[in-house]
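Note that this complex is displayed minus one protein chain, with the remaining chains in position.
Going by the order they are written in, the chains are A and B; count residues from 1 in each one.
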Amino acid sequence: MTWILANLGLIGDLMLVHLRLSLIPVVVSILVAVPLGRLAHRVGWLRGGVLSVVGLLYTIPSLALITLLPPLLGTPVLSDVNVLVALGLYGVALLTRSVADAFDAVDADVVRSAMAVGYTPLRRFWTVELPLAVPVIVAGTRVVAVSTVSLVTVGALVGSRNLGSLFTDGLQRGIVPEIVAGIVATVVLALVLDLVIAAVGRALTPWARVSGTSGAARRASRRRAHRAEVPGTAAEDAVTGGGAA
Amino acid sequence: MIEFEGVRKTYPDGTTAVDGIDLTIPAREITVLVGSSGCGKTTLLRMVNRMIDPTAGTVSIDGEDVGSLDPVRLRRRIGYVMQNGGLLPHRSVLDNITTVLRLNRVPRAQARARGLELMDTVSLDRGLASRYPAQLSGGQQQRVGVARGLASDPNILLMDEPFGAVDPIVRAELQRELLRVHRELAKTIVFVTHDIDEAFLLGDRVVILRTGGVIAQQGTPAEILAHPADDFVAGFIGADSGQRRLRVVERDGARIVVDRHDRPVGLLDADTPAHSDRR
Partner (left out) sequence: MSVFLEGIAWLFSPDRLSGPNPLPERLAEHLGYTLLALVIAAVIAVPLGYLIGHTGRGRDLAVGLSGAARALPSLGLLFVLTLLVGIGDAPVAATIVFVVLGIPPILAGAYAGFESVDRRVVDAARSVGMTPLQVALRVEAPLGLPLLIAGVRSAALQIVSTAVLAAYVNLGGLGIYLQRGIQLRSYDEMIGGAIVVVLLAFAIDGFFALLQRLCTPAGVRVAGGAAQTTRGRRHRRPATPRGAAQ
């Protein structure tokens, strides 16, 4: 406890660094996974291939991926870039599947009716399909954000300075509270990020909040969003997620 | 007037949904396409607004080949109503109705006013305008679908089993309203159903399709009832079961069409179409 009180400044500082290291890969993975997942949804024969590749990517243990990247990227072994790229890859791996599922889950009749009304394909994407896919994509993003925050700590083993540094330092010097503080700070950070993304998701989907009478579709979409949160069930097909640690 | 000439549709997987259909759909009348599931009704309907392109043959509207028109613009001037309404779940009722208007760049206020008028047309309480579709009953959603189909004041309204998902009472009500709207607006309506009673009730002309996408018979309800082309049609319209709403009887030497309660609704073998005084 005394250690924690004496080092509040350090913990706060590391939390900020940690947040930055987490946000970059999360944002990048959204930017990459949405087009990729959309592609997998649209192009039938690509779907299997894309999802298998990202699934395989996700099985690679994090420390192994981080150490394999320097020769591929030409970066120094002890560089934050390796950690960022590795986490970005995991994010893409997780989210691509969610995005593909999200677009699959948009009611085909709704898409057809938008087409019948005379939406151009581009406009239909931006104003109909993407908004309706948001709940499932948000659910996937929450999973990505939480696991990214937790995975950043592994970067401490390759010299990245973040909350994980409290683990390595605490182990070396035998200070239990230091490690506990690191764990708590990581979990808090993950939780806050999760809540923020959930709130953004709610703000983006006002229609999903109505208490309708015939809410079968809404219940179904909630069920799907729910499924994205359960690692075991998102893995219904050949590809399983859940490796990285 | 919509014309199908030698229209065939074979899907990439080899299914032939529509097989060489020649059909003329007269303007300002209700033409009902009827047939059992999978006989190509939806496919035929969607070729009108180019949601599906035929493999062979042409579809034309007032002599103009739709294949030569821009599909998006074509769709914006043809109303389309589908089962379950196909409403956009993330848009309010009014936004749903005015979608086409907004796509056609009608100013917001004007589109709004027109949308509210349309709600009156389909007997929807204006108070529902700001609700989301999920907050409406199935029948109300269907009315929104019809209002949306009418929004751009199209000459043609395509309806694909629009009343398939509501209970019989609401269904009957919606059917009556459709006839009223048609009386008022006189659109060319192509209506798809697999319910032969609905077909005979609504259709000025009825086209019976059989599996494989060919026409078994077409004509006015009275003609079909009086002279089923073959056993398939006879079976399909239940001519033998005596359970139809409409059937043909001989009275005083003339053949007339009567409804379930034996009330005469039309005269066969006459100059005027038998059912025209039914409304």
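Throughout what follows, a contact is a pair of C-beta atoms (placed from the backbone, for glycine too) under 8 Å apart; a residue touches a chain by one contact, two chains touch by 3 or more.
If you're wondering where the values come from, they're calculated on a predicted model, not measured in any experiment.
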| item | value |
| --- | --- |
| Contact partner of the left-out chain, one of B:9, B:76 or B:114 | B:9 |
| Touching the absent chain when the full complex is considered, from A:16, A:31, A:46 or A:191 | A:191 |
| Which residue of A:4, A:53, A:130 or A:157 touches the chain not shown here | A:157 |
| Residues from chain A at the interface with the omitted partner, ascending | 44, 56, 59-65, 67-68, 70-71, 77, 101, 104, 106, 108, 111-112, 115, 121, 143, 146-147, 149-151, 153-154, 156-158, 163-164, 166-168, 170-171, 174, 176, 179-180, 182-183, 186-187, 190-191, 194, 224, 226-227, 229-233, 235-238, 240-245 |
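Simple rule for what comes next: only the chains that are shown with their structure count from here on.
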| item | value |
| --- | --- |
| Between chain A and chain B, centroid-to-centroid distance (C-alpha), Å | 47 |
| Chain A-touching residues of chain B, taken from the complex the two chains share | 49, 51, 72-77, 80, 82-91, 99-100, 103, 131-132, 134-138, 141, 148, 158 |
| Chain B-touching residues of chain A, taken from the complex the two chains share | 107, 109-110, 112-120, 123, 128, 131-132, 205, 207-208, 210-215, 217-218 |
